[in-house]
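Note that one protein chain of the assembly has been removed; the remaining protein chains are unaltered in position.
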Amino acid sequence: MKKSLVFVLGFALALTAAPFVEKSHAMDKVTLGIAISQTGRYAEPAGRMVNSYKLYVDQVNAGKGWNGKKIDFVILDDKSDKQTSLKLYEKLITQDKVNLTIGPYSSGITDAVANVFERYKYPTMAPGASSGIIWKKGRKYLFNIISVAQDYQKGAIHIAKDIGVKRIAIVGEDSLFPRQSAEGAVAWAKKLGLKVVLNENYPRKQTDFTALLQKIKARRAEALISNSYFADAAAQIRQLRELNINLKIFAGTVGPGLPKFAKQLGDTAEYVLGFSQWEPKPEILKRPGMKEFIAAYEKRYGVKPNYHAGQSYASLQIFGDAVAKAGSADRDKVWKALRTMKTMTIIGPWKVDDTNLNSHEGLTFQILDGQRKIVWPKKISEVSYKLPMPKWKERGKN
Amino acid sequence: MQERAEIRSKYWLALFLVAAYTVPFAVGIYTENVFFDLQWLADLTTVILNGIMQGGVYAMFAVGLTLIFGVMRIINVAHGELVMLGAYLTWMFFFYVGIDPLLALFITLPIAFCIGLLIQKLLLNAVVGGPELTPLLITFGLGLTIIHIVEAIFTTDYRTIPYAPDALQLTETIAVSKSKIISFVMAAFISLSVFFFLKVHRIGKAIRATAQNADVAMVCGINIFHIYMITSGLAAALAVAGGALVSIQFGFNPETGVLYTLQAFAIIVLGGRGHYIGALIGGVMLAVIESLISFMIPNGTAMVEIASYGMMVFVLLIRPRGLMGPKEN
Partner (left out) sequence: MAQNEHLRNFGMLAILIIVLSVLPPNLNLYQRSVIMFTMMYVVLALSWNIISGYTGYVSFGHVMFYGIGSYATAILVVDYGWHWIPTLFVGVLVSFVISLCIGFPVLRLKGPYFAIAMLGAAEGTRVVATVWDSFTHGGEGIGLPNVENSFETYFAMLVVMLVTIVVSYWVGHSRFGIRLNAIREDEIAAESLGINSTFYKLSAFALSAIFPAAAGGIQAYKVLYIDPETEFFILVTIYMKLFAMFGGKGTVIGPILGTFILYIVQEITWVKFPTAHLIAFGVFIVLVARFMPRGLMGFAIDKGWARKGMVH
């Protein structure tokens, strides 16, 4: 009996030792580490980002590399879980000893792991996080690239003001990013003098919005500002139609920007407003390198890149420029370069302020004839918006 | 003594339900979410109607769960995953083969029946009557496996089936969605036919006998393991049918199943253990309460889940038999 116990304990100890073998990387390479959701609920948008990273790394490795060094890309799966993500970044930093790190997907997970970057002084690009609150904690090593969640509904609310809407309803999923977006929407509405008649949250897995939509109708709201992801935005616009509730504006955030939104909903998706950090439209946005990136991405993955893909590609471009400017992948030098440098990416110019926030400006689009058309800000708009939305009954007749 | 406790528990349950229905109104009036005009009444009617139709679909997969629970005293935690699987099967037939979601039921239901049969035969038959932890864990593991296999094949993308997207205008101010009506009618039809099967058919009677007392049923010459398998198959078919009806109304992804499991739990607790009609009524009641909470309480949609979890805890405490369940023996 004693023997068996010793055996079992020995076995357990042996197992304990197994994950603890440290790796060391060759000096002639720059290792770039990331833990991002390949499984779990964020797998889909995170997957597009991974596509872009791989594309960039292959392009650079096929060319001159970073300062002549090839990139070694280490990618781990965080299961869309923050405890796992935390452990994995600790692994990347203290065990795999990567040179540089890129942030995970989603604001919540980023808020958790950013502390590790701070403690270990790892300059990190965060293309997967947009909640402004993450940068309000005095963090020095996490670099923002996209416009913050508070500005997601800026365009929609300006448009609402333009067409004379007075009463708006704001709804959103009850988690970090949508709530930050709602906070911004309330602030913009106040600034522009619109009345917020309803501001409510719903749980993550909510599928039936009938009662909530009826409530919006009962409050006589003219526009619905929905701080949502794909599933909830699709359900809301669909149920608005099913209940024959006619609003002047429906503005989503992330959902309408995905190609499948218009595809799956068909003519129900028409006239919906959505927010995007970037659109694959080189002829309008006119950013350097856009055309080449879109072509390469489309060739490799068979679809056009969306903004997730664009912003993650851009974040590696920024890293590349910083490494070039610093002259090596030394973290301290790269950090100094990132803090001060000004550069251009495929999604726009990049320069951070004292709180590491970039002032990227997103855009608002409208789905017209199944296509996303940029309608706001005016200086880059493709077409002028067609609002208010026609009544459900009048649709499909022509 | 016993009888008086029995009657008292009945009153408590009635009180609890009355409270569940009136609290939203009270809070609504207090927070000025209730307007006393015709328009608002029409909105309320719409919400209640939608709740009832929603409840019909909930009820349909809850009866599957209640059947298994009644016959074998097993809680099938993977039931919601079967609902999700049903949604994916329907989606596949719709997009790859081009079959109408409702016609696809003719194909998906036999498949589901076989899945249920196999699960029962391979995993659950051996653990019926044992400690309750074992089947709980088995079905939970099964649920996880289903989720991740579906995720590996279809990714975590949300899918929807565009089906009957328009409204049916009942009056000037009351509109209900066509897809909900279709789902409700189908749900009512399917669950009532299963009900009559249980009442009239020989096998149905054997199932009920086994639910009442497995030992006696065995003595009467019923092969209870066959009955278990048929019950499981039937429950799986009901879950998958529920999935088909869910899929034409809502989006779904591999993780949506859990939500339906929890709702089904609340429904069978309210309806009473293993009671078929109880589950149908419970489903409708729960969905209506959820709608009322969402409609009248400020930020109510964030709280709707409270209805099902509150139901699970309080009904169990007040009256474990629920509305119509049989007495504990």
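As written, the chains take the letters A and B, and residue 1 is the first residue of each chain.
The criterion applied here is as follows: contacts are C-beta pairs under 8 Å (C-beta built on N, C-alpha and C of every residue); 3 or more make two chains touch, one makes a residue touch a chain.
The model shown is predicted, which means the values in this text are computed figures rather than measured ones.
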Identified contact with the non-displayed chain, of B:I52, B:L67, B:V269 or B:M296: B:V269
Of B:G98, B:P131 or B:G221, which residue touches the hidden chain? B:P131
With the missing chain put back, one of A:D81, A:D267, A:E361 or A:E382 would touch it. Which one? A:D81
Can you list, in ascending order, the chain A residues touching the missing chain? 1, 4-5, 8-9, 11-12, 15-16, 18-20, 22, 38-39, 76-77, 79, 81-83, 86-88, 90-91, 93-95, 108, 111-112, 114-116, 118-120, 133, 137, 139, 173-176, 179-180, 201, 203-204
Residues in chain B touching the chain absent from view: 69, 73, 75, 123, 126-127, 130-138, 140-149, 151-152, 258, 262, 265-266, 269, 299, 302-303, 305-306, 308-313, 316-317, 320
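Here is the rule we go by: only the chains that are shown with their structure count from here on.
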Approximate Å spacing (C-alpha centroids) for the pair chain A, chain B: 36
Under the stated contact criterion, what part of chain A meets chain B in this complex? 39-44, 47, 171, 174, 200-203, 205-212, 214-215, 217-218, 230-231, 234-235, 238-239, 241-244, 260, 264-266, 268, 392
Of chain B, residues touching chain A in the complex: 33, 35, 39-40, 43, 46-47, 50-51, 54, 148, 151, 155-160, 162, 165-167, 169, 175-180, 249-253, 255-256, 258-259, 290-296, 298-302, 304-305
